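Of the protein chains in this complex, one is absent; all others appear in place.
Order as written gives the chain letters A and B; numbering starts at 1 within each chain.
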Amino acid sequence: MHLDDRLFSDKKLYLPLLAAVLVLPWLPMGTAGPYVIRIATLTLLYMVLAQGLNVVPGFTGLLDLGYVGFFGIGAYTAGLLTVHYQWSLWLVLPLAVLNGALWGVLRGAPTLRLSDDYFAIVTFGFSELIILVLKNELWLTRGPMGVPGIARPDLFGRVLDQPWQTYYLILFFLLLVLWVVVRIRSSRLGRAWFAIREDEIAAECVGVNVARYKIIAFALSAAIGALAGAFYARWFRFIHPDMFKFWESILILCLIVFGGMGSITGALIGALVLIPLTEILRIVLPAEFSSARYLIFGLLIVVMMRWRPAGLLPVERE
Amino acid sequence: MLNALLEQSSLFLQQLVNGVTLGSIYALIAVGYTMVYGVIQLINFAHGEIYMLGAFLSFSLVSGFFGIGLPFALAVTIAVLVCALAGVLLDVVAYRPLRKAPRLAALITAIGMSIFLQNLALLIWGAQIKSFPREAVPAFLFAPALQFGDVVISWLQIVILSVAVILMVFLQLIVHYTKIGRAMRAIAQDQTAAALMGVNVNRVVSFTFALGSGLGGVAGILVGLYYNAVYPTMGYFAGIKAFAAAVLGGIGSIPGAILGGGILGLAEVFGGGYISSSYSDGIAYAVMILVILVKPTGLFGRLSRDKA
Partner (left out) sequence: MVRNLTAIRGRFSLVLLFVVLLSGFSGVVKVQAETIKIPVASPFTGPLASFGEGVKNGALLKADEINAGGGINGKMVEIILGDELCDPKEAAAVATRFASDPEVAIVIGHLCSSATLAALPIYKEAGLPAITPASTNPQIGKSSPYYFRNVYKDDFQGDFLARYAKQVKNFKKVAIFYEVNDYAMGLKNAFIRKSKELGLQIICAESYMAETADFKAQLSKFKMMRPDAIFIPGYAPQATLLISQARSLGLKCAFFGADGLDDEIMLKNPDADGLFVTTPFLVDRGGAKVKDFVERYRHKFAIEPNWFAANTYDAVGIAAAAIAASGLDREKIRAYLAGISAKEKAYQGITGATYFDENGDCLKPAFVKVVKGGKWVSAQEQLQ
């Protein structure tokens, strides 16, 4: 049985993991505490992103190179609404998610007939256009100056200003997203996606409504990206077009390639290993090398594709 | 009134000159994408990095970054040869092992190589914009060659255009009138059949990479001189635009890439000059998306069923 099926059903597997994640903020870490919690929060955030991306290339087999566009749409929707109207996170978050899903469908609909590299190129062009809009529409986004001073997340009217609180918040979102993707994976919908991934024409022949299921995948993937974006805006409290560059799409892609495309557990492990690694490299490497640390990621992708194309946790064919 | 008209028409002419220059550079890069796609159906994402490498190598050799300063002509020749070699290496090391793997694997590898090379350049040369030292470059390049009223054409612009034209003619001659050119066309049509007919596929693919990368390197050097700026991310933007040009012309078609490059260069300059300078980069993306959605075969495309 693949780990994905056991992730939410096997108590022996998920209870210790959950316990470990829950106690993390309370471990004695001295002055490094806030920093470690920050990285842990970042890691969980990327786990959410990796789950969202995984839906499209992992489940339906289409390479999405513009996923970060939805992350950006979510972040800017939530960030701008917060700055202008001081709304609660629980009001801006659903709006950001809806906006993300909407763009997912808008982007997905014209691309239904495309396959392989052409789909990849269109998604790539889409995210570059989003960055261009974020950079140039100064009246809306302040362009390359970014949006500073976004309010922190809140809960029941109270501001979550402790690092452990935001950590638990993103943990909650991660569990929510995991619950959704694990459920869908073994549902009718999930089986339809896998059928499309294995052979789109065959799936169509046996009566799978390919267009409809693809659109659902695009919407779900985009919605998860936007959810992560909304959290990110309220957590980091500053958003900038450069945070949503093509490179971020590749980083997230790297996470799922590392863990194994299509594997839910794999996407979690990819983020668990690679995100802390980037942060450690930032500190360990001398300043002049630290901005080039992504070199390792490029190399990692190449090596994985050459020797472990299915990732660390390959999904067995059903 | 007459004055304003004169002003507008000289502006138009000046932008035309700028656009043709830019277009011939895009065309030089775009043929690299298109030739590789023609033979192995791979979007070589790292091609823009080869172009960047051409600019950095020539800059380094000329300015003595590696310890010795070489004469301009020698430095440029070496840079182009190294680019051609780097293209071959890229194929042999990264893409060849994946020839039989799913196409997504090769595409992802290409993206990985692009990121790797870009950061390698950042590591070696730093993020700072580098300029060719003026004394090491033939001085006439920066002087105006022709001047009509307010319209100036520099020697460099003439050089860029003529180098592009000469290389394109040369390329067409190779593809259409040499044995290896015929082999390239055969592989593009049907790789298996070509192999059965005794064509050494790997050798031809290597040759294609060498040719495309060499041209990319030339483009990198010309751009480095034209803007007097060499920096690690230069290949990323130029690469996307040239790729858009290749798509516009019909990916796989060499005349298509040339025409696509020209159109895109003009569109960008006129779009930037007359409509909005801030969205001039967006023209390339919009063209790319529209062509793929509306007419994936481009202007000169000849895509077979399974590639569409």
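In this section, contacts are C-beta pairs under 8 Å (C-beta built on N, C-alpha and C of every residue); 3 or more make two chains touch, one makes a residue touch a chain.
Owing to the predicted nature of the structure, the values given are computational and were not obtained by experimental measurement.
The hidden chain makes contact, of the residues B:97, B:273 or B:296, with B:273.
Among B:234, B:257 or B:284, the one in contact with the hidden chain is B:234. Touching residues on subunit B toward the chain that is not drawn are 7-8, 10-11, 14-15, 18, 22, 126-129, 131, 134, 142, 144, 147, 150, 152, 154, 156, 227-229, 231, 233-234, 237, 268-269, 272-273, 277-278, 280. Within the entire complex, the positions of subunit A that touch the omitted partner chain are 29-32, 34-36, 38, 135, 138, 143-146, 148-149, 161, 163, 236-238, 240, 242-243, 269, 273, 276-277, 280, 283-284, 287-288, 290-291, 312.
Throughout what follows, only the chains that are shown with their structure count from here on.
The distance from the centre of subunit A to the centre of subunit B, each centre being the mean of the chain's C-alpha atoms, comes to 33 Å.
Subunit A contributes residues 57, 61, 63, 65, 110-111, 114-118, 120-122, 125-126, 128-129, 132, 135-136, 246-247, 250, 253, 257, 288-289, 291-295, 297-302, 305-306, 309 to its touches with subunit B in the complex.
On the subunit B side of its complex with subunit A, the touching residues are 43, 94, 97-98, 101-109, 111-120, 122-123, 126-127, 236, 240, 243, 247, 276, 278-279, 281-282, 285-286, 288-289, 292-293, 296, 308.
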